[in-house]
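Missing here: one protein chain of the complex. Every other protein chain is in place.
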Amino acid sequence: MSLSREQMAEIVARDIPDGAYVNLGIGQPTLVADYLRPGSGVVLHTENGMLGMGPPATGDEVDPDLTNAGKQPVTERPGAAYFHHADSFAMMRGGHLDVCVMGAFQVSAAGDLANWSTGAPDAIPAVGGAMDLAIGARQVFVMMSLFARDGSSKLVPECTYPLTGRACVSRVYTDVATFAIEPGGVRIVETFGISDEELINKTGIPLVPSPFA
Amino acid sequence: MSLSREQMAEIVARDIPDGAYVNLGIGQPTLVADYLRPGSGVVLHTENGMLGMGPPATGDEVDPDLTNAGKQPVTERPGAAYFHHADSFAMMRGGHLDVCVMGAFQVSAAGDLANWSTGAPDAIPAVGGAMDLAIGARQVFVMMSLFARDGSSKLVPECTYPLTGRACVSRVYTDVATFAIEPGGVRIVETFGISDEELINKTGIPLVPSPFA
Amino acid sequence: MTASIMSAADAVAAVRDGDTVLVGGFGMAGMPVDLIDALIEYGATGLTIVSNNAGNGDTGLAALLAAGRVRKVVCSFPRQADSWVFDRLYRDGRIELELVPQGNLAERMRAAGAGIGAFFSPTGVGTPLAEGKESRVIDGREYVLEYPIRGDVALIRAHVADRTGNLVYRKTARNFGPVMATAATVTIAQVSRIVEPGELDPEAVVTPAIYVDRLVLP
Partner (left out) sequence: MTASIMSAADAVAAVRDGDTVLVGGFGMAGMPVDLIDALIEYGATGLTIVSNNAGNGDTGLAALLAAGRVRKVVCSFPRQADSWVFDRLYRDGRIELELVPQGNLAERMRAAGAGIGAFFSPTGVGTPLAEGKESRVIDGREYVLEYPIRGDVALIRAHVADRTGNLVYRKTARNFGPVMATAATVTIAQVSRIVEPGELDPEAVVTPAIYVDRLVLP
């Protein structure tokens, strides 16, 4: 009964307000675009210098000068605007984006985000725009499976992986539950085939049950 | 035998290299534009957001949306570009202008500039872009009469007026002499009807005589 | 959110007593005259005005000052041949002035819009305007630490907007508009014309719609 990636994307899309300016991170978060209601007026930002990004380009639409942050060809919507990298990151860092959606290795109960490095000693580090997005957007949504391959929870009391940003995540969308990180603690918003008790046991966090459970 | 303002402007223009990017301050320095050789390729910057400023606008050319830093209507040359104030001052502060020409109340032997306030207790202070220009342009030329109405020299051992910028002036063009401010001291470049001795006496600065005197 | 098209009167109702209001323009070029007139009419008071100048003649900003609505002016060049309204208020001690070099004024608003906490500027070092400010020598050059200037509301004038709020300007009327638009919680742009999304060249948009909340036609 756990959710597919597409179902998770649909749930994230549901929580994005009409007319919001949104950055969808590389990978799984790009799926969210498919579930934005036509006419929602949501405007997509890509950190390599564009507002008003459209769907992936196919066939003749492919233009090597028009790509998203994952370097894949995309299209342009009416009302788009281009700007350079310093302006694009000023927009992010200045708190003008309403929402960004990112993947994660770990999220802590305090909303700390770890999504750029596993800290493995031989890994080649790469951070891209993740740290700028983490501290920049008004709301940072994380989309991830709740459990790693070894069964351990990726929502954790404290991150053990190197941080991307501190106390920046507001919502965590997983395949088995959605969490809200709030001043009073981590609240279970919704569950998909898992009990509150199991979530509390596996995350090791004193989760606040959903009032609608 | 001292120079008119027009003659001073002509001498300043002579010292502006072909192709230079130049900001001419409000007032007397704007006269310099009249003496730039056609075909010199000198490009005029105005800090309110333009490169490629042309001569003053007259008659039908007048456009309230196209003014210089003195808020007078001007024209646009082919190859002009417009930009906003933060970009315009980044250009100045970042050292990209080759020359700026400003008026002054006082210039010190060390190249300190005072041109924004006489320090009078009841004066309403106003600084505009003078401090940004003073520290920004690669070379700051000052154009002024050497002597104030009371006969005192405006080229001084130390400024008594509040500073606009420290050690920023490289050349001082006056009605009776031109001075170069150099690491070794202030050198007399050229005189117009005044002796080196009189200059040394009146300025109180151990001026280095011109080798061509 | 996509910009809303409103009357000047409705738009300036975003201003509350005590707000900091960024006002575009360099002299009359880029001055949002209709928005200032609406603000005078509206009556918010105790304002801090951030603008390059402090009003000319008896209209616009000068009229706002004359109406006693302004507690403080942050600007680079208050003193002009026709700035008698400001001059009188200032001499009478009835208005506060923070004098900021023009480039620091622009950069401090840019910092606010860009999420920069503070920056070391070379402008003003060794002058009375740097007195009391933290300074530091970096790579052999002295700098003064400058902090962001944020606005509650920005009143700017642009040339053409599209319906979503993208803006283009005209010539040197661009001046402070684009940077003020980034630095305020609510940005109100007075424009000459509003077109459909897609009618402005996306390569030539100067202020992306993300920075614009309200559009006002003449």
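Per-chain residue numbering starts at 1, and chain names A, B and C are given in the order in which the chains are listed.
Throughout what follows, a residue touches a chain if its C-beta (ideal position, glycine included) is under 8 Å from a C-beta of that chain, and two chains touch if they have at least 3 such contacts.
Nothing here was measured: the structure is a model prediction, and the numbers come from that model.
Colleague: Of the listed residues A:Gly49, A:Pro78 or A:Pro209, which contacts the missing chain in the full complex?
Modeller: Hidden-chain contact among the options goes to A:Gly49.
Colleague: Using the touch definition from the top, which of A:Thr67, A:Gln106 or A:Ser153 touches the missing chain?
Modeller: A:Thr67
Colleague: Of B:Pro55, B:Gly94, B:Gly119 or B:Gly193, which one is in contact with the hidden chain?
Modeller: In the full complex, the listed residue that touches the missing chain is B:Gly94.
Colleague: Please identify which residue in B:Pro38, B:Gly59, B:Gly79 or B:Pro121 touches the non-displayed chain.
Modeller: Only one listed residue reaches the unshown chain, and that is B:Gly79.
Colleague: Which residue among A:Val43, A:Leu163, A:Ile181 or A:Leu199 touches the omitted chain?
Modeller: Checking each option in A:Val43, A:Leu163, A:Ile181 or A:Leu199, the one touching the absent chain turns out to be A:Leu163.
Colleague: Which candidate, A:Arg14, A:Arg37 or A:His84, sits in contact with the chain we can't see?
Modeller: A:His84
Colleague: I need the residue numbers on chain C that touch the omitted chain, in ascending order.
Modeller: Missing-chain contacts on chain C: residues 107, 111, 114-122, 136, 138-139, 141, 143, 147, 168-171, 201-204, 206.
Colleague: What residues on chain A make contact with the chain left out of this view?
Modeller: These residues of chain A touch the chain that is not shown: 46-50, 63-67, 71, 76, 82-86, 88-90, 92-93, 112, 117, 122-132, 135-136, 162-166.
Colleague: In the full complex, which bits of chain B touch the chain not displayed? Write them out.
Modeller: The missing chain touches chain B at positions 17-21, 41, 43, 45, 51-52, 76-83, 90-98, 135-136.
Assume only the chains that are shown with their structure count from here on.
Colleague: Work through the pairs of chains, note which ones touch, and then classify the graph as line, ring, star, complete or other.
Modeller: Contact pattern: an open line, chains touching in sequence.
Colleague: Measuring centre to centre, with centres taken as mean CA positions, what chain is farthest from chain A?
Modeller: Farthest from chain A by mean C-alpha position: B.
Colleague: Calculate how many whole Å lie between the centre of chain A and the centre of chain C, each centre taken as the average of the chain's C-alpha atoms.
Modeller: 34
Colleague: With centres defined as the mean C-alpha position, give me the chain A-chain B separation in Å.
Modeller: From the centre of chain A to the centre of chain B is 54 Å.
Colleague: Which residues of chain A are in contact with two or more other chains?
Modeller: none
Colleague: Going by the contact rule already set, what residues in chain C reach two or more other chains?
Modeller: 110
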